[in-house]
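Only one protein chain is missing from this complex, and each of the others stays in its spot.
Labels A, B and C are assigned to the chains in the order they are written; within every chain, residues are numbered from 1.
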Amino acid sequence: MQVNSEWKPTIVAFCCNWCSYAGADLSGTNRLSYPANVRIIRIPCSCRLNPMFILRAFQRGADGVILCGCHPGDCRYTTGNYYARRRMTLLFSMLDYLGIERARTRVEWVSAAEGAKFAATMNDFVQTVTALGENRRLEDLRCKA
Amino acid sequence: MQGVKEKAIELLRSKSVDRVVGWKAGEFFYDLTPAVFTSVPEVEQSFVWSVFCAANLSKYLIAESRRGGKVAAFLKPCDTYSFVQLVKEHRILRENVHVVGVQCAGMCDMETIRSHGLSAVTSVAEQDGALRVETLYGARTLDRKDALGEKCRTCKSKKLAVYDELLGEQGCDEDNGRFLEVARIEAMTPEERFAFWRGELSRCIRCNACRNVCPACSCETCVFDNPDSGLRNKAAADAFEENLFHIIRAFHVASRCTDCGECTRVCPQHIPLHLLNRKFIKDINGLYGPYQAGADFDTKPPLMDFTLHDPEPSQAAVRGGGV
Amino acid sequence: MQRIGVFVCWCGTNIAATVDVQAVSDALAKEPGVVLSANYQYMCSQTGQDLIETAIREHALTGVVICSCSPRMHEQTFRKTVARAGLNPYLLEIANIREQCSWIHKDRAQATEKAIILGRAAIAKVQLNTPLQAGQSPVTKRALVIGGGIAGIQTALDIAEAGFAVDIVEKQPTIGGKMTQLDKTFPTLDCAACILTPKMVDCAQNEKIRIFSYSEVEAVSGFVGSFRVTIRKKARYVREDVCTGCGLCTEKCPQKKVPNAFNLGLDTRRAIYIPFAQAVPKVAVIDADYCSMLKNGKCGVCAKVCAAGAIDYTQKDELVECEYGAIVAATGYNPIDLSGYDEFAYSRSPDVVSSLEFERLMNAAGPTGGTLLRPSDKTHPKTIVFVQCVGSRCSAEGKGKTYCSKICCMYTAKHAMLCREKYPDTDVYVFYIDVRTPGKNFDEFYRRAVEEYGVHYIKGMVGKVSPEGGKLKVQASDLLDGRQLHIDADMVVLAAAIEPDKSARPLATMLTASMDTNDFFTEAHPKLRPVESPTAGVFLSGCCQGPKDIPETVAQASAAASKVIGLLSKDSIVCNPCVAQPDELMCNGCSSCEKVCPYGAITYLDKEFRGPNRTTLLRRVAQVNPAVCQGCGACTVACPSGAMDLKGFSNRQIMAEVDAICR
Partner (left out) sequence: MKQIAKTELDTLFAAITAEQKLYIPADDSAGQAQFTLWRPGLALSGRLNTARSAKDLFFPQVENLVGFRMHAGAIERVETREEPEDFVIFGVRACDCRSFSILDRVFLSEPVDTFYQMRRAHATVVTLACTRPEETCFCAAMGVDAADPAGDVTCWLEDGTLLWRANTEKGEALTEKLPMLRPCPADAADAQQARTRALMQKLPLAKLDLSAFGAGKTRALFDRPEWASLSEACLGCGTCTFVCPTCQCYDVEEFRDGSSVRRFRCWDSCMYSDFTKMSAGQPRPTQRERFRQRFLHKLVYFPENNDGVFGCVGCGRCLAKCPIHMNIVKVIKTLGVTHA
């Protein structure tokens, strides 16, 4: 086992193609850095995020999962992030109810223009998850073997 | 009682329906099986309406309403919500079903009676609001409410959401504190909640009874059974999968679950699965306004709807937990 | 067995400086299914693309992963490259190792490790990619323009000019819109009617243009290339094909006390009326709210006097259904309701008017015949105070709008200038927060108002207007001099903020076009696609997209027209192949997907399936129209059984990425 101070969480960031993925690109273009353990998966819209994907990420060893989408009202598909917002609200509440640290999951609305917000969000999220330590409550032990 | 059996006979005899879905007598006084009756003699011989008719017959109507002809079904208040929800989802063909609403005072549950340390029960009789339970080893009297199943102890409503004819009186919404237990868990520390749910869910044997009995689970093939979904898991081979199955199942039925309580009733391991569904219901009520799935034929389930100013996910625990 | 080729781009030093590209291509070479892993300085260069093409052919690749810049940059480029080599363009995945890796990480080891992981995820995904074919759908060669103001007129004329049929739907009895009510236009001060009415006539005479006046859009279905629109032609109780527009009825009608909407209620008209002399179509219309014949069956004067026999009291609303290939929203704007601005005494004194009312008071065809008279006592005002930004640039909490209405500075300068020109003895004050005059010849215009016409421009807001003894006591502050001002004015003119027309919101819902919080239509991209709505086939013209002056509106109208012409000139449209796809065997027809689809792309079909033991089952299953579906994926999550999946972003593809990333 690695020493705690060196331990780095694995963060999966689901980004909608139109706003947040572009926002992430912009933070790259502006050379705004955030930790390398944040890995982005491109999805067409925040409403494409199936709760299953979040649980899957935790199962496979992710320590934090964040969803970034267009600001409410700005969805490329008009309504996608409104559905995503309800779904994630309920899912996160359920995870919390099951005693799974709610700070491991987050939703942040990041527009294509908010490269700085993207980087700041990721820095903050990594810090939060690092403080929580390894994901123990929703991992699959078979993935650790 | 209420002339339920007589109504079944009348409907078949008058040929107003071709089949009747009801409950059939078993080996004992309590082990009634949902059954389809097609003739008057069958009904006379084995149709039973008693305090052990807990099974929700709605889900059987998915198949029965498509079998041709008209089918009558006896639905208790709680069952009618499942019925409406299934009609709403185009699963039951409404025009082929004659709904006989039956008012209900709560159904007894044999597992609950056994949980009071009673074994080898040979009969249960209602006496002045109490239950006289005879066993091979003596008799005992139970309060009626102590013999009720969980779903009846916390009955949400005696109001039938739909019926073509009604036996008994139309009732009202009930307040039996069905969210108290959810609130109690919400009030725990995260560690306690985690320990509580691990304790409960680790008993799961993945028999799928909860899913298969659930009227909201009427998928052609469940994602957990479908090898192409990448999620198939036949057994809870890891603690994660115990969580996954129940979280995802609760999420899939969220905003469609009518809180009929069948999942908990049938669980052979006595896992309080209704507490997962009720958490979603409580959150939905608190965050998006009161909603009862299956109360009507038109409103959109809250997860398939939105408003421009819904609370953000970060507020979920604060608001959801506080209502 | 998959044969995947991995191509790692250096992007000069953009990637190679922080990512060890050789190590990345070496590591990815060991991934399952990878048969080739190469790296090159510029993958997007001709040589780089040739490298990929050659490799696809020589190694018979079944999938390609390119580790390079963002897919938003070069996905299309590389899709074409892959297609040129004979591979389906959707068997390509891009790992973004520039914007999301090399440019943000400084530590070479960390960046290299991350690049490998991102590459791995792309490989895991591409294993599950399937060849996708873009579908095609036909284009109906007719456009619909909703709104017949200057924006709609210009758009329609341009589309018709290109040879395509176009319909204008206008809710008023005449086309022309707000511009018909204007007197002069800035900065040239030419007469609005003189430049607008010829265009209105052009519309009426162009055989490619059909005008549905006094009509509204009732329902919209379909999608780009083949919209089906139901138009409600409101009953005007006058037969449009018979009325000659002689106007006799409008003189004989005994109901004289109808507020004249065209003059903003500053005078009256009859119950049967033609909005103004140059109306197009020049057809009378009966105001059902005031006509005694329609209300209580008594009168019938207009029918008696009409020589053409055009009056038809039994006329009903008529619904017309038409097909269109493209729709242009040109619903325009309105000044905000000022009744809430009590501090300016708008509701209390008739001499406090809005700028548009002032426009009518100055107009030769207006209620005063072009002589500026106070509405209260019909005298010449000697002191006029203009208040700018009424309801514009307000704080988010208060009443009013947060945005700048853009046109007020210029028209106020125009009004002030016109007053001083016509009536040199008037004192004209303009209170402003800022004077904003960007635009060709705009600032010169404003400066002329100040310097040549002697208009008093005062930076500061008017705090209060109180009508007292026939005067309007104006209390204001001069921010530059830091003193309180008290002016006894004869008239106060409020430059009201403008807002989108109320019909825009329901229309947006019908069109599934998105709107911002102010109910302005949202453009597909604020800079690069300013005249398109995000909904394919829906275009934006004029103030419905944001405040604009006339030249800008006309420019945008023509731009929208050119987009429409571009669309209509195609016989069919190529659709995005990454759309939802239901698995009929798994679908239980529950309608969850349909409920969340913003495009109405999902319908249901009762279909026969083979059941067990040689039985047949009739099942309700979802169908997705690939031409309508935009591929958001909302339905895929609403579907509990996973019967609905999204091509190009399938459940298994995304989970494969998750697995690879977390490994």
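Here, a contact is a pair of C-beta atoms (placed from the backbone, for glycine too) under 8 Å apart; a residue touches a chain by one contact, two chains touch by 3 or more.
Just so we're clear, the structure is a prediction, and the values are computed from it rather than from any experiment.
All shown chains touched by the missing chain in the whole complex, by label: A, B, C. Contact with the chain that does not appear here is found for just one residue of C:C9, C:V24 or C:A124, C:A124.
Listed residues B:Q2, B:S16, B:Q45 or B:T122: the one in touch with the omitted chain is B:T122.
Set against the missing chain, the residues C:Q205, C:S339 or C:N613 yield one that touches it, C:N613.
The chain that is not drawn here is touched, among residues B:G26, B:P41 or B:G69, by B:G26. One chain of the complex is left out; on chain C, the residues touching it are 30, 32, 124, 612-613, 656, 659-660, 663. Touch with the hidden chain on the side of chain B covers residues 26-28, 30-36, 55, 60, 110-111, 114-115, 117, 119-122, 136-137, 199-200, 203, 205-209, 211-213, 225, 232-238, 262, 265-266, 268-271.
Where chain A meets the chain that is not shown, the touching residues are 60, 142-143, 145.
Here is the rule we go by: only the chains that are shown with their structure count from here on.
When the interfaces B-C and A-B are ranked by C-beta pairs in contact, the top one is A-B.
Chain C has the C-alpha centroid lying closest to the overall centroid of all protein C-alpha atoms shown.
Note: centroid distance chain A to chain C, computed from Cα atoms, is 33 Å. Chain B and chain C have Cα centroids separated by 49 Å.
In chain C, 596, 638, 651, 655 are the positions where the chain touches two or more neighbouring chains simultaneously.
Multi-chain contact residues of chain B, defined as those touching 2 or more other chains: 223, 231, 303-305.
In the complex of the two chains, the chain A residues touching chain C come out as 10, 12, 17, 21-22, 24-29, 31-34, 36-37, 39-45, 47-53, 56-57, 60-62, 73-80, 83, 87, 119, 143.
Those residues of chain A whose C-beta lies close enough to touch chain B in the complex are 51-52, 55, 58-59, 72-73, 79, 82-83, 85-102, 105-107, 137-142. Chain C makes touch with chain B in their complex at residues 585-592, 595-596, 604, 617-618, 620, 638, 640-643, 651-652, 655.
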